[in-house]
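One structure is given below, encoded as structure tokens.
Heads up, one of the protein chains got dropped from this complex, but the rest are sitting where they should.
The block that comes next holds chain A.
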């Protein structure tokens, strides 16, 4: 047998860029079509989105307010994706983080403990809550043979029910329970923000720390290498001596902790109470961000920012153009679909060109 080093079957950088550019173009085209069908002027709508996102300092910092939970969730998901896990349960993990943080703050708000301590404890409680919820999915998978997608999906429903029960039951506002959530916390228990803005430097710091942590974990540690090995070939990883069950669980715990922290920040820094849609769908959005970023930490930062900007930018569409603000969702969804489609197209193109090369050999 001739010893040949097969080429790494990788098209040139330009081809790569070409495919990526094409998918963005197709997503824009698709969104434009949707806008035309809705009878809205597309260019005006895009201008409004830009305006809405970057029109003022306040709006621009609002993007960061949305970026913080999205980035936290995405960071966590990068751990589970690396280990080859589809942690759909991340939504529930955000919710449980929010519930745990709320529970702790409710329990301690009447005490004389210093507010920073209570807030720090609330953040920790959020992480523990999210991690605990994630561990359920992990234990179901490892010991019960329940695929993490189904386990996560089931646990998401339980989490939604639990939050509704708490808001309309034990934690309802004096008098009647309402969709507007639990009784707001006193202002001293709000995570401090920049003066005049909704952005909390502490929240921002936590999000940046988590990105940095995941970056280092995946790039420079044995923990990350083992997760990668498990994600790429769990049988071989097991045979080579990686304790696979333990690492799968650890990946889920890490992701749950970050998702839970996102939930706690939504409670303590954004809504100052527990509301039914506390997760704002950031869990599912985080899955999209991770996919669009091709599961790379460095790319996920700008992608998450872009998604956050779309969310914030489309907020005023209902007022100005009588369009629903879910336009951002249409764009995000279209973008991910087209990027994945292009990845599929590229893979086909690649295998074909490799096969042709093989014929020549």
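Criterion: a residue touches a chain if its C-beta (ideal position, glycine included) is under 8 Å from a C-beta of that chain, and two chains touch if they have at least 3 such contacts; residues count from 1.
As a convention for this text, contacts and distances are computed from a predicted model.
One subunit of the complex is not drawn; among "Oxidoreductase", "Galactose/methyl galactoside import ATP-binding protein MglA", "Membrane protein" or "DNA-directed DNA polymerase", its UniProt record names it "Galactose/methyl galactoside import ATP-binding protein MglA". From the options A:21, A:41 or A:243, the residue with contact to the chain not on display is A:243. Residue in contact with the omitted chain (choice from A:106, A:141, A:226 or A:346): A:226. Chain A meets the missing chain through residues 1-9, 220-223, 225-226, 228-229, 232-233, 235-243, 358.
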